[in-house]
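One structure, pasted below without further comment.
Complex shown without one protein chain; remaining protein chains in place.
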Amino acid sequence: MRPAQRYDHAGCATAGILHKGGQLINGEAIIEAIATMRERGNGLGGGFVGYGIYPEMKDYYALHIMYDREDYRQPVERYLERALLLIRSERIPTRPTPGVGLAPVFWRYFGTIPPNEPRPAGESDDDYMVRVVMRINLEFEGAYVVSSGKNMGVFKGVGYPEDIGRFFRLEEYSAYLWIAHARFPTNSPAWWGGAHPFSLLQWSVVHNGELSSYGINKRYVEQFGYRCTLLTDTEVFVYLLDLFLRRQKLPWEIIPIILAPPFWDQIYRTDSAQRRALLTAIRQVYGAGLANGPFSIIIGHPRGFIGLTDRIKLRPLIAARHGEMAYLASEESAIRAICPSPDEIWEPLAGTPVDERLFEEVVL
Amino acid sequence: MELHAHHLHYREVNQWLRRCSQDGIHHVTLHGIRGQRYIGTGLNNSLRIHIHGTAGNDLGAFMNGGEIIVYGNAQDGVGNTMNAGRIIIHGHAGDVVAHSMRGGTIYVRDDVGYRAGIHMKAWGDNPPLVIIGGTARDFLGEYMAGGTLIVLGLHDPSAPLVGSYVGTGMHGGVIYLRGTIAPYQYGKEAGLQPLTPDDWEYLQRTLAPFCEEFGFDLEAVLDHTFCKLVPLSRRPYGRLYEGAVGAVSNHS
Partner (left out) sequence: MKNFLPSDFLVHIGPECILCGRCVRECSFGVLEQKEGRIIAHHARCVACQRCVVFCPRSAIAILPHPSTSRHNAYWTPEQRRALLRQAQTGAILLAGAGNDQPYLSIWDHLLLDASQVTNPSIDPLREPMELVTFIGRKPDHLEIVPDENGELRLATELPPQLKLDTPIIFGAMSLGAVNLRVHKILAEAARRAGTYFNCGEGGLHEELYPYGQNTIVQVASGRFGVHQRYLDAAAAIEIKIGQGAKPGIGGHLAGEKVTEEIARTRMIPPGTDAISPAPHHDIYSIEDLAQLIYALKEATNYSKPVGVKIAAVHHVAAIATGAARAGADFLTIDGFRGGTGAAPLVIRNHVGLPLEIALAAVDDRLREEGIRHQVSIIASGGIRSSADVIKAIALGADAVSICTAALIALGCTLCQACYTGRCAWGLTTQDPELIKRLDIDEGVERVQNLLRAWTLEIKEVMGALGINAIESLRGNRERLRSIGLDVHTQEVLGVRPAGM
C-alpha cells in the first residue's frame, strides 16, 4: 500500500553495466555487482532496469504495473483495453524468495496507441503514453506504473536487491544495459513503489542521495502536467528528463548542465563567450531544474547510460571501462566484483557526466 | 598469517585481525579484498596489514598505531579521524581521505578524490602527514587546522594538480603543492607563499621515505617548482558574528 502522503528519504547504492556493442548480458551479472554493496542498503528496497529484454516485442510499449492487491487490477485493465491496443497481457513471473515478504501483484502489458483514438493536434504517441501513465498513477487506487518504455522494463520491490532479482527471476532475462539500486530508506514503509529505478517511457533513473531541491523541482515539472505520485524525490528526475529531452528536445549534453550546473565563478572564468552565454542562459532559465543536495545518479536510456554526481560531490560514483563494456557503481568493489581488472577505472569529476553509449552502428 | 577474504563479511575480517593481534602476530596479509569496510579500524598496536584488492570505505578509521599497506585502490574515507600509525596505498583513494586526521601518516601513490585532508588538525607531538603522489580534487584541506598535506602530481602532467576551494577556511597547518595554483583555486583564508630553505629541507626529509616506498626518484620529484599554502589567520571569522567573544565591534 502507498503510505500516507509524505515523501521519503533514502541512502543507497547504484550500479550499471552496458555492453556498447549491444550484446545481451544475463541478469546474474548486475545482481552480483549490486550485492557487493549490501552494506549501503538496508533490505527495504532493491530494483533493476534492463534495456533490450523484450526484443520480440520491441515495437510495443511495455507497461509494468504494480497492483497492491489483485482486485485493483480489473479497473485498470478495463481502462487499458480502451486506452491502448493491447497485444499481450501477462503476469510477470516471480518466485517465492526468502527475504522478500508479502509482495504486490505485477503484470505487464504490451501495446500500441489505438489508431482512431481522438487526440489533441500534434500529440505524439509518447505524449499519449505519458497521459495514460499519469492517469493510472493518479486516478486508479492501488495501481502504479513501474515502467512504460519499449524493449525495457523495471523490476523492483522491498528487499535486498539480490533477493528482489531472484524474486523476479532476472536470470531469465538478458539486456545490453542493466542498472540496479539498493535502497536505505530512512523511514521504512514497506512500499514497493518507492524502490528504484523510477522510469517513464524510455528513461530510467537510480539515485543515491536526497534532493534538497525536491520541493521546487516537483512544482516545476507540475507546470508541465507531470504529477509526482510515488512519494520519493527520485521520481522527479524522470519527469525532468522527459520534459527536457523529449518535449523540449534539448541535446543530451545539456541535461547534466541543468541538473548540476557549473558554479557562477566557473562560468565567469569560461573563456569562450559562446559557452559562457550558453551556461548563463541555462542557469537563468532552468534554475528550477537544478538538482540540489547530495546525489549520484545513473540515467538509463535506450542508447546507454549517464552517470552524474552533484556539484560538490557529496555522493560517490566510480566509472570503468573494459573492452566493449562500461561500468558505473557507487563503489569500486562493485565493479571489480564483475570485472576484476578493468582497462580503466576512474572517479568522475563532480557534476561532470560519464556518458557511455552504444556504438553508433548498433541497431536495436 | 594470510587470509583469503573474498567472500567474508567485514566483521569476520576484522575479528580475524583482532585475533592475530592478540596472538602477537606482527604481519598479516589479506587476499581478495573486495570493498570490505573498516579494515584496521581502531587498530591500536604494531600490527602490519597487507591488503590485496580494493579496500572498502573507512579504511583505518580511528587508527591508533600499526600499519596498513594496500596493493590496489582504496575507496572513500581512508584514515577517518586517524590518530597514529601509517596507511600506504599503492593505488588511488576515494573521497574524504584523512577526514579530521589528528596524527599519523597516509601515503597515496596515485590520485585522491574530493575533500582530502578536510579538517585535519594537529594535536600533541604527532602531527598528521598526508602525501598524495597524484592529484587531488576540490576542497583539499578545507578548514584545515593543523598537520601537513603534500600533493605531488607525479603521474599525468596534463591533469590539474588540485581542484578549487583548496584550503578554504584554513586556520592551521600547511599545504605543499608541487606546481602552482591559480588564485581562484584557493580560499581567501589561505595565503600562497614561496618555499623557504627550511621548507626544502623539510620536504627532502619527508618525501624520502615516500619515494622509497613507491620507487620514485626523490631528486626528480624535488627538481620542480613548489608552493605552499598557509593560513592567513588562526581566526578567519572574527567579523562574522556580532557580539561574540573577540568579535569586532562596530559601535563607536
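Order of writing sets the chain letters: A and B. Residues in each chain are counted from 1.
As a convention for this text, a residue touches a chain if its C-beta (ideal position, glycine included) is under 8 Å from a C-beta of that chain, and two chains touch if they have at least 3 such contacts.
Small disclaimer: the values here were computed from a predicted structure and weren't measured.
Listed residues A:214, A:239 or A:327: the one in touch with the omitted chain is A:214. Contact with the chain not shown here comes from a single listed residue; of A:112, A:292 or A:352, that residue is A:292. Taking the whole complex into account, subunit B touches the unshown chain at residues 139, 142-143, 165, 168-169, 187, 237, 240, 242, 250. Even with one chain removed from view, subunit A keeps its contact list with that chain: residues 6, 9-11, 186, 209-216, 218-220, 222-224, 248, 250-251, 253-254, 261, 263-265, 272, 274-275, 277-278, 281-288, 290, 292-294, 311-312, 314.
Methods note: only the chains that are shown with their structure count from here on.
Subunit A and subunit B, compared by their mean Cα positions, are separated by 36 Å. Against subunit B, the residues of subunit A that register as touching in their complex are 36-37, 39, 265-266, 269, 312-313, 316, 318, 331-334, 336-337, 345, 347, 349-350. If you check the complex, the residues on subunit B that touch subunit A are 10, 34-37, 53-54, 56-57, 73, 75-76, 92, 94-95, 111, 113-115, 137-139, 164, 184.
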